[in-house]
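A single protein chain has been removed from this complex, and every other one stays in its place.
The block that comes next holds subunit A.
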Amino acid sequence: MTGTPPRAATAPGRTPTNLTQGGQTKAGIGESTLRPDGTLKVTGEFAYSSDMWHEDMLWGFTLRSTVAHAEIRSIDTAEALATPGVYSVLTYDDLPTDVKNYGLEIQDTPVLAHGKVRHHGEPVALVAADHPETARRAAAKIKIDYAELPVVTDEASATAEGAPLIHENRTDHHIGHVPHPNIVHRQPIIRGDADEAAKKADVIVSGEYVFGMQDQAFLGPESGLAVPGEDGGVDLYVATQWLHSDLRQIAPVLGLPEEKVRMTLSGVGGAFGGREDLSMQIHACLLALRTGKPVKIVYNRFESFFGHVHRHPAKLWYEHGATKDGKLTHLKCRIVLDGGAYASASPAVVGNASSLAVGPYAVEDVDIEAIALYSNNPPCGAMRGFGAVQACFAYEAQMDKVAKKLGMDPVEFRQLNAMEQGTLMPTGQPVDSPAPVAELLRRVKAMPLPPEQQWLTAGAGADVRALPGGLSNTTHGEGVVRGVGYAVGIKNVGFSEGFDDYSTARVRMEVVGGEPVATVHTAMAEVGQGGVTVHAQIARTELGVQQVTIQPADTQVGSAGSTSASRQTYVTGGAVKNTCEHVREQVLELGRRKFGTYHPAWATAELLLEGGKVVTDGGEVLATLADVLEDAAVDLELEWRHRPTEPFDLRTGQGNGHVQYSFAAHRAVVEVDTELGLVKVIELACAQDVGKALNPLSVVGQIQGGTTQGLGVAVMEEIIVDPKTAKVRNPSFTDYLIPTILDTPTIPVDVLELADEHAPYGLRGIGEAPTLSSTPAVLAAIRNATGLELNKTPVRPEHLTGT
């Protein structure tokens, strides 16, 4: 048996640090500034959560349920505890307080299973040991006696007469209005009279669609380090999307006041919604507090598939009507989302799916219903574009079907019905900023098409690398057909339905070594999206400095809200801008007091901070910032809010529920080997309106990344759950496939910048919209190539060959 790895280090050995950047020539907003964390990330120095290290640390491991639904008769930990090298084994009985559940909105998720398990992979016990393998082997010695229960896996089994209730004693605020206790939340949206409007339709088209369960599959596994403090508190270094939301859920379980749980964001290897819920946070803290030693937990990929919620799989029924001249008359639809065993973000996903069910189209008469189920499937919650993604898949398939029935061009049909500024959402809310839906479609359509049969090389026959099936040499071009498809989508930006969606920023300005320097401190989770880059750009622009330091995100500063819903640049970027403006005012006030008597412009002109100086709007220099500030520092922490929203009415769905919308359109070009059912996506062009591109390089990177995740769900990504046992069949990168560089085509991006006058700099959240439309565009292209109906994601070879 070995001890802790022998290595000298301070305590803890690796933690996140400041990112300081100056001296770039392209540095302000609107410019493609390079990432301040770029150098650390390419040299391997950047401290991700799984890199956290303490010389005295133990390794934690989570024992998870092997069955989906069962009563726990007994748990025997004696043998595990007796294993040499093991410091602690914890079960539900060891939880320190009466708070034994957590959750984003509904506190229904047990820290460790008590009484029963509700899904495959649910955490049941924890082990801390001196080596990760010791912890794993000890956990395997824990004996659990399960009495299996029947599983609920879909709407029929969830709402059947006498169905087992997933949560027997619900007390949450949705229980009063849901039709069955196995339904988490239900949101109807009724506007106009869909039945009456249907009478005006010349064609009526209906369809049933199935959206598979997608996984965020971020590369950096769930991980972190909990270090017990001398004051009885704990320091937690962790990768998450929202530090303060974690804190609010962690502290009560530990029985500690929030100020004794000090959280620091450590490097995040992608998130995409999968880190909105807690994973190992409480577990590591419990083990650290129990053993008095630092505890690190790092999930392997297998465990990661159980450690976070997935994208809600969905069944969607749609009916559209249209007149001969191509105007949509009405929409009726029903969307059933499977939320799995715990609520997570299901209520918000229902809100999005229902309110965005029409898509970016003007339809006055709608009858919409969306529900989320409780089931024994894996819990589902937030993932990039949540709710809107599933709806977009269905309404875009419908648009093609209606256009076909009318004999119209699918893009022209969409343009004819496209919403624009001023259109009412089905919720009755007017779209009060640019909504360039027709224009985005026009732009993707106008891009030149990639040449046909690019795999034909001059004289030498086919280059199999460019064909469906690639190097596996399955075809030389015979039986390969091409198709082109289009789609467009709408996503809300920010948290909706009356949520107090604020953010906080602290900005300090001082002179260091003769240079004015700004320091920005927020609790924003940088998950790879580039928020740190943009914050530095904003500070440079507003404060006229070159050198900006970004402090690590932690709970020593107020909440920044979540890095999700495309909101962070809008809200925390807005908070940084707002705080900078106040700092600037105070700097100018200092200047006025010091130098105001020397030049009348101090009192009369519009003053700016530029190039380290105070200048008038006419360009006259009044003083250097170094002279104004001298030894003083201006230091402010302020909260900032976007305009308020309101909840949707529970019966009619009416209400001004959303802050802002973002729009993207895709054109997909695919080639399909119709003999083997293999698909090669040749190109996936995107046009998106971003309001204002604060950093064009990052904007394009986000759009390409989002597009690729949509491509993944179209042709390969799906968590497969056994319908009989509710067990996950493919929790590995061997069996859950995400696109490689060979699966991903070129992604030309056309960025449109139509400012939203309500948003900071006119910006529009961008992260999610490209994930919506790329999936239906690829499906449309495959349908176009094959003539098949294809109503399910992902499209698999057997769907194409009819085998």
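Operating definition for what follows: a contact is a pair of C-beta atoms (placed from the backbone, for glycine too) under 8 Å apart; a residue touches a chain by one contact, two chains touch by 3 or more; residues count from 1.
Note that in this section contacts and distances are computed from a predicted model.
Missing from the rendering is one chain, named in UniProt as "(2Fe-2S)-binding protein" (options: "Sugar ABC transporter permease", "(2Fe-2S)-binding protein", "Na(+)-translocating NADH-quinone reductase subunit B" or "Nitrogenase molybdenum-iron protein alpha chain"). Of the listed positions A:100, A:301 or A:405, the one in contact with the omitted chain in the full complex is A:301.
Touching the missing chain, out of A:208, A:259 or A:463, is residue A:463.
The hidden chain makes contact, of the residues A:56, A:133, A:196 or A:500, with A:133. Across A:27, A:747 or A:800, the single residue that touches the chain missing here is A:747. Within the complete assembly, residues 2-3, 5-7, 9-10, 13-15, 17-23, 32, 34-48, 50-51, 53, 131, 133, 216-221, 267-270, 272, 298, 300-302, 463, 465-466, 471, 527-530, 549, 697-698, 700-701, 704-709, 732-734, 738-742, 744, 746-747 of subunit A touch the chain that is not shown.
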